[in-house]
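Written out below as structure tokens is the structure these notes cover.
A protein chain is absent from this complex, but the other protein chains hold their places.
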Amino acid sequence: MSDIVLETRDLVKHFPLTRGVVFKKQIGAVRAVDGINLQLRRGETLGVVGESGCGKSTLARMLVGLETPTSGDLFVQGKNMSKVGAAERRRGRRNIQLVMQDPYTSLNPRMTVGDIVGEPFEVHPDVLPKSKRRARVQELLELVGLNPDHINRYPHQFSGGQRQRIGIARALALNPEIILCDEPVSALDVSIQAQVINLLEKLQNELGLSYIFIARDLSVVRHIADRVAVMYLGKVVEIGTEDQIYENPTHPYTQALLSAVPVPDPKLRGLRDQIVLTGDVPSPANPPSGCRFRTRCWKAQDICAQQEPALAVREKSAHPSACHFAEVRDVVHAVE
Amino acid sequence: MSTDVNVKLDALPGLDPNAMPLQVKDLHVEFRTRNGIAHAVNGVSFDLRPGETRAILGESGCGKSVTAQAIMGILDSPPGFITGGEILYRGVDLLKLPEAQRRKVRANRIAMIFQDALSALNPVFTVGFQLGELFRKHRGMSRKDGKARAVELLDLVKIPAAKQRVNDYPHQFSGGMRQRVMIAMALALDPEVLIADEPTTALDVTVQAQIMSLLAELQRERNMSLVLITHDMGVVADVADRISVMYAGRVIEEAPVDDIYASPAHPYTKGLLESIPRLDLKGQELSAIKGLPPALTNIPKGCAFNPRCRYAQDVCRQDPAPPLYQVSPVRTAACHFWKEVKGDV
Amino acid sequence: MGRYVIRRLLQFIPTVLGTMFLLHYMTSLAIQFSGNPVRALFGDRTPPPALLEAVTERLGYADPCLDQRGNPCFGLFFDRVADVFLRFDFGINLRQREVTELVADAIPFTLKLLVIAMVFEAVVGIAAGVWAGLRGGSFADNLVKISTVFVISVPIFVLGVVVREFVGVKFGNVLRDQAWIPEVISNGMFSPGFKPDYPFASLIIPGMVLGAVSLATTARLTRTSIMENIRADYVRTARAKGLANKRVIGVHTLRNSLIPVITFLGVDIGAAMAGAVVTETIFNVPGIGRLVTLSARTGESSVVIGVVTMLVLVVLVANLLVDILYAVLDPRIRYE
Amino acid sequence: MRGKFLKVAVAATATAMLATACSGGGNDSDDAAGQAGGELRVYAAEPAFLLPSAGDDEPSIYVIRQLYRGLVKYNAETGAPENDLAESITSDDQKTWTIKIKSGYTFDNGEPVNADAFIRSWNYAAYGPNAQNNSYFMKRIAGIKDVSSEDPDGEGPKKAPEPKAKELSGLKKVDDQTFTVELSEPFSGFPTTVGYSGFFPMAQACVDAADKCNETPIGNGPYKIEGSWQHNVAINLVRSDTWKGEAGKPDKITYRIFADVDAGYAAFQAGELDVMYTLPPARYKEAKATYGDRLYEQPGDNFTYVGMPIYMPEFKDKRVRQALSLAIDRQSIIDAVFDGRFTPATGYIAPSFQGARENVCTYCKKDVEKAKQLLQEAGGWPAGKKLQLWANAGAGHDKWLQAVGDQIKAALGIDYELKVNLQFAEYLETADSKKFTGPFRLGWGPDYPYLETYLGPLYSTGADSNNSTFSNPEFDSLLQQGGSAKSIDEAIPFYQKAEDILVEELPVIPMWWGKVGAVYGENVDKFVWNAVSDADYGATSLKQN
Partner (left out) sequence: MSDLTSAGTAIGGAPVGAEGPVPDAPATGGKERSASLWADARRQLVRDPVFMLAFVYVLVVGSMAAFPTLWTSQDPRNCSTDRSRLAPSGDHPFGFNILGCDYYSHAIYGARPSIVIAIMATGAIVVVGGALGLLAGYYGGWVDTIISRLMDIFFSLPFLLGAIVFLTVIKRQNILTIALVLFLLSWPTIARIIRGSVISSKDLDYVHAAKAVGASNGRIMWRHILPNAIAPMLVYATIVLGAFVAAEATLTFLGVGLQPPEESWGIMISDHQVYFLEDPWLLLFPCGLLVGTVLSFILMGDALRDALDPKFR
């Protein structure tokens, strides 16, 4: 299984809720991420979709080491990050780099592009001798399609799309195998978005990177991902190849989610079988018992409240889906 | 329906009940800033029929929100100034009305909902207060009646337990619920025209679906005209009747919704359509528009889109900007080469 | 909310004790290094040692630790704390009067002065700030801006003396020559200082001088705050609702804009109390500020500690009230 | 105006005014009739105490003097003691004095003013544990040692034991109206001293509840308190019905209390005060111009001097001291810094005192040539050493001291530095422990209107306030002879001889005498200033409209 570059096992992150004036006692927890199992293979793109509050950002933060998991294990190239020594962990972490959502806030405005892209070398001085860093930074800039002569410019002198390229260059600096893209294009205008997506795909092809691509925009995920995991309230409710998820979703939430995406084709207006969910997402501090989606699910039965459905392949579902009644339901009828 | 509510308003000089609810003619807005004059809106025209949904489509900085604010008369001035054009409500030029009368048009006849409901609702007053205020100030209702109406409105926009929630503050609502409150506020006085400025951009897709279907339902019930300002081609395709595409403060293409998606006549529209990944069309390579939108302080000569345009010729780089060519009886496009663009598809 | 108040009250304890200890240590050091303050009572005439001893003993300066330089005198400190909080005994001054009594005598004047100052600065300051804020860049704005900066930069004692001489004496004498002007104006309000016959009227001008500096700050703060808020989305909403300008400003903008102003005013109570030191001297107001100054100079540590401790308590309570008011004004705080 | 705040404290400590009320000289009885009445509003600083046994500062005494009366009073013009409550004060040996008291006087609460009232008061003041400031003045009375608590180890920490006796052994009651006072040593000036307010009688009720009596005094004088002492605000006095002596002129005396003399002056300018017994130094010229005749000026008796640390080698030679004194132009400093409000000192005894002589000090005039010569004779000043000039902080002394330094520098080429950081308490402790490293400023106010007060306490060997450590056996013996002289007139020559020694030796450099400057309002008819006890409000009459 050396093909698997990253794996999570029952990854959990709970944020304690405290109460008390002087002595704080824990009265509960926000279950931001509640037992996630994912595998990322070399060279593939794993899309993670879900709506705000589903825990996808917390998951991302755990993967890049910004957050310590409450429990569960993270394996990077087969090594359990919580069990290895500090040096090993550092090396492991180096292998996962992050591209953030907002190109305007993710670059330190007081640093030059060269400093930003070169910062990883300063933090990990063993990677590259000082003398070679500048050349490498310029190389990276060129790689992401920026003018290497702009190394001394400040981020504000670049447009949103270009800044996102700087962020990508920074992520590439340490030659990671895995890049975690946390909504990398959602802050960009449509016309720019396409440029960045094309760049990401090009880099993957050239450098053999593995992506975890977290996004709300289902269209973008479909475009770029090989496999897709759908999250709801801290759990993965369905996972499969891009085709399986988009063409044959079996979890009601996935179905609702997909049906809600507007299709830029007026001819389909009124022909789509849109599922409009009612109500809001329940609070992750107090998730519903059993299946977490049951409060908004049209298929919910008693069993859903009592028994939490496992993420597994079921009778009517060719791929893992965490629904007792997983079954395919045609969502989009393309009109020829 | 709505016209009988406010008697005073009918006294607007030159009000013609048969005229179109909203007509914008050659609107110009500029912002006078320290770094120069930003030409945010440069001759925008469109009209709106009763019950119709007009989408104004464009990317950030194209002047679409400024247009909306100019119509509402809530432009920050200074630095924003309307330097030309007309905004007609049923034949009455709102720009020429005295402020007191113009104020009556707001909320009563033309209402607006904003993108970010959290910042658009006053954080220090309850939702009930902010809704009831409309009835108290425009209809002279008592505090109690105003509140009762507020509860009705919250019910209307399907907020559960409206009676209790009317006393909550905006920050106690979820994003979707807040946007519902915004809608309730906009609909409170039965306006004829609703301007929705990116009403769902900040929301998740499932919530967006809820809001859009609610809006559609209410619009249908009330035969309201809707100006939908958005950058989301998907939403537009779903709800709009007619579309105005804006670029650098100009409408560069205007057409019924089907026509645009089927055969865009402006390279920019075309580029936009090609650059979105689509759920239903898999595996296509995205063709991005090269370059960046211009700064409004420094709009290129001639066609504003020319530096990014693959059809651009010398004529595009010279003033005047291309006029709106009549592409078909119902559509126009501001491109010298609209035929090529259209034929290309 | 209740919990919030309790937590704040509990936070007082270390603050009050810490402040008291600071003062205690400072004054103990003063005695340890510069000698017995009682000695100064006798002036040029050297007192018989026996008498000095007796007076020292009686005034509580006989603690042996006060002879050891640098000794923090914890024993004495705990005695004092116990006296203050268990017996409400703040000690006596060199003239053998109870500190509580001294404070009780002085505080009504200071409070009156303070109320006048705060009302003046709040009403006039906010009005000027709103006026300037709504007309950014205009003449009114510049007028407020320049005049407030000027007021801030003139030392208060210069301002006070000038006001006393020109308003109280010169202009006041002109008024006093006019028979038709009511006594309370000519003899009361325009008295060059505090006058027992007009215990309130004669404090108006001193109060205004005291409030002047903070008035400027209040005006500037209000102005900035209004300018920020006038562009807020919800103000735009209020306009879109077709509300009259008066209401948009008066209801929707002002309340939000006042939140930082209220905070400042609360904090300013403490500053104004300190400012009263100067004002009370110049206008002969027999208040707290004068008391502390005199005591500090004669080295009456018990008085200084007692009075400043009380003041600190007042300041803290005022801050608490402001925080509560803050929560009332801003519901976002209330529900945290 | 640095240290305006300390002004009160300084006034309170640096001056011990003699006090007694005086209904003025004989000449004002002519126009006294018909001018009684009205409310006299006067400037005051916050008194320290209103108990005769405790109040030793100017503001206290100004009030106490109207509330209480003592055995003698001072003549408004001459300052000579005259019997007030005393029938007679006599002694054969100047050591044991017999005092007879006039009968019929009572306190406000009805208690009689008799021998007990005085014995009680003096005992109360003297008893150590009572810690009354005026116990200092009881030190001549026999038995004072036994009523003071002695510090067992001289260092402090241990609590002082109870004194041996509760009462002064020197005080003996003869009958209701008569008592005897035995002094530890003969002192011819005793009858003069008992006019000081510290010797005023106190009622039993007052001694029993001294704290209360301090707030609401039970007096025996022409005025009584209305209400009680409003601290830092005002003290209101009204005429007392129980007073048998010559009545006070105003019906009411209102003391408005100021912490800052400038604020008081502003109030005076605004017509809120009738009398201000002092003036802000800087407003003197202006006041003179504005108020003309209503600015009252009189030579005062407060002595300002620059002490010489004789214990230091540089100052051992009297010629050095003389040279320093000769370098100073006193009048010029007075004009510049004090608007001419002081009188340059030319001797050691206040000019207004009986026995004072003009121009006895030959070294108290500026004479640069002579100064240089003397300094040279004495071997000059150590090269490079800076003259350190000392003053307490915050009382404005640094300004004139700086001028003194400038003049010495100009005349003798000795550079100086100022040591003006110490607050008064520490400054005085420095003085007590003789740690000044250069000339130091100090002041002296008379304890009683008798010239000895300027000599004994300051220059006799080992005296409490002899901060220069001056010691001269001849001087000491002259003082002793003066003390046991039969009468004041006989005593004066001895004291004058003692002064002659001082003007040659210069243990301190005399600077100047305070000058009284008071202003009064237009509605004041006759302003009375007592030669000894200053402003006499009870004798000041108002115009009646």
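Going by the order they are written in, the chains are A, B, C and D; count residues from 1 in each one.
The rule is short, and it goes like this: contacts are C-beta pairs under 8 Å (C-beta built on N, C-alpha and C of every residue); 3 or more make two chains touch, one makes a residue touch a chain.
What you see is a predicted model; the values in this text were computed from it and never measured.
One of D:Asp93, D:Asp175 or D:Asp406 touches the chain omitted from the figure, and that residue is D:Asp406. When the missing chain is restored to the complex, the residue among D:Asn359, D:Asn421, D:Ser487 or D:Gln544 that touches it is D:Asn421.
The omitted chain makes contact with just one of the residues C:Gly168, C:Gly242, C:Gly275 or C:Gly306: C:Gly275. Although one chain is not drawn, its touching partners on chain A can still be listed: residues 61, 64-66, 90, 93-94, 97-98, 100-102, 104-111, 119-120, 122-124, 154-157, 159-160, 167, 170, 174, 187.
Contact residues of chain D toward the unshown chain are 1-6, 262, 280-283, 285-286, 329, 332-333, 335-337, 393-394, 398-399, 402-403, 406-407, 410, 417-418, 420-423, 426.
In the full complex, chain C makes contact with the omitted chain through residues 11, 14-16, 18-19, 22-23, 26-27, 29-30, 33-34, 136-137, 141, 145, 149-150, 152-158, 161-162, 165, 217-218, 220-221, 223-224, 227-228, 231, 260, 263-264, 266-268, 270-271, 273-275, 277-278, 281, 289, 292-293, 296-297, 299, 304, 308, 311-312, 315-316, 319, 322-323, 326.
The rule is simple: only the chains that are shown with their structure count from here on.
With A-B and C-D as the two chain pairs, more C-beta contacts join C-D. Averaging Cα coordinates per chain places chain C and chain D 38 Å apart.
Centre-to-centre, using mean CA coordinates, chain B is 53 Å away from chain C.
For the pair chain A and chain C, the distance between mean C-alpha positions equals 55 Å.
Not a single residue in chain A touches at least two other chains. The part of chain A that touches chain B in the complex is made up of residues 51-52, 159, 161, 189-195, 197-198, 216, 218-220, 222-224, 246, 256-269, 274, 276-281, 332, 334.
If you check the complex, the residues on chain B that touch chain A are 59-60, 160, 174-177, 204-210, 212-213, 231-240, 257-258, 261, 271-273, 275-280, 282, 285-290, 292-293.
Interface residues of chain C, counted against chain D in their complex, comprise 34-51, 53-58, 62, 64, 67, 95-97, 102, 105-106, 161, 164-165, 168-169, 172-173, 176, 187, 190-193, 195-196, 280-284, 286, 290-291, 293-294, 297-299.
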